[in-house]
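Taking it in order: structure first as structure tokens, then the write-up.
A protein chain is absent from this complex, but the other protein chains hold their places.
Each chain gets a letter, A, B and C, in the order it is written, and its residues are counted from 1.
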């Protein structure tokens, strides 16, 4: 149990997200995921960091259904790591239209960098910097 | 009086909209305006056209305040032309944070093109194609 | 041996690609990969298809170095499948600055869809539609 809440974020597809066949471009879908992660941080009372900043190091995304213009829903959950290691891994899903069938499923690996020293940090370093009160009280 | 309703569209700024100083990029702000116009069409019961398509031919945009990550509001209104000419002109405003001070003010000129013949059409041609029931009944 | 040429595509980072810490956003990097694949098609004398269209179904991307404003290089190569199956898999690398160290490494899975019937096709169906003369003559 990571001690953090899974979040659900609603947002609209914008016309500029659509490609030349009228569906959301695969790159634009990653912007929805990023918005979902920022919203996850905000709702878990974490700032985006000032000294220790999160950096995406790997994304695996499966595209299962076309996304048209309309509203979508992004679910964001942090995998339980068991300990506070050098990476956080997020499971994210994008739903468009059907509530039963996701359109995109992604696993996003985030590392933590000391902004000044450009060196690798741990999740705990990040939480200390981001003022992670939620992490300590939410169990 | 154009016979069409002014619309207000809410949408969130996405992290990918922010530039290297942390505010919405001027190009991305135009995506909000485009989203507002699509929403205006939808709420005025107009389709986006199949035979006659609207094309942006001129944009004048004044940027008055920085837009941070958060929710924004786009107001979209069609100028009353008095007659059904070769252009529709939209007045649009983006509000972020303060409800009293807009962040962006834009005037957007839209022309109408016959998709097959690549020739210029009138607003009336477009309305005929887009099934503009609202236009005829809303006065 | 797939019979297709590996391609190298140069393009500039645009200011709008940079995020709030001044480096290329992870979503924007996928646009470079997409541009690389379109260029791969063009240089291998393949059209983008009209009846049978390629659709990205999975992306695995590793981000190893920050990409600043400047020129980048995208390498695109199709994996040899041995037979003409239901998927094409592309290995792609983005280089920025150092010619020895890639910034992004990606594996992109592409499926083929019959645009009218919305049914799955094979790579061979796509090549037949895209007029793949290069595939037959380049061995």
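We adopt the following convention: a residue touches a chain if its C-beta (ideal position, glycine included) is under 8 Å from a C-beta of that chain, and two chains touch if they have at least 3 such contacts.
Here the structure is a predicted model, which is why all the values come from computation and not from measurement.
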Exercise for the section: Would you mind spotting which of B:34, B:75 or B:114 touches the chain that isn't drawn? Expected result: B:34
Handout entry: Absent-chain contact - pick from C:34, C:77 or C:129
Key = C:34
Completion exercise
Contacts from chain B to the absent chain lie at residues 21, 25-31, 34, 53, 55-64
Handout entry: Absent-chain interface as seen on chain C, which is shown
Key = 11-12, 14-16, 31-32, 34-35, 38, 69
Problem - Where the missing chain touches chain A, by residue - result: 15-16, 18-22, 25, 27-28
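The rule is short, and it goes like this: only the chains that are shown with their structure count from here on.
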Practice task
Rotation angle, chain B onto chain C: superpose the C-alpha atoms of these two copies and give the value as a multiple of 5 degrees.
Solution key: 180
Exercise for the section: Take the average of all CA coordinates in chain A, do the same for chain B, and state the distance between these two points in whole angstrom. Expected result: 31
Exercise for the section: Two or more other chains in contact with one residue: find those residues in chain A. Expected result: 31, 34
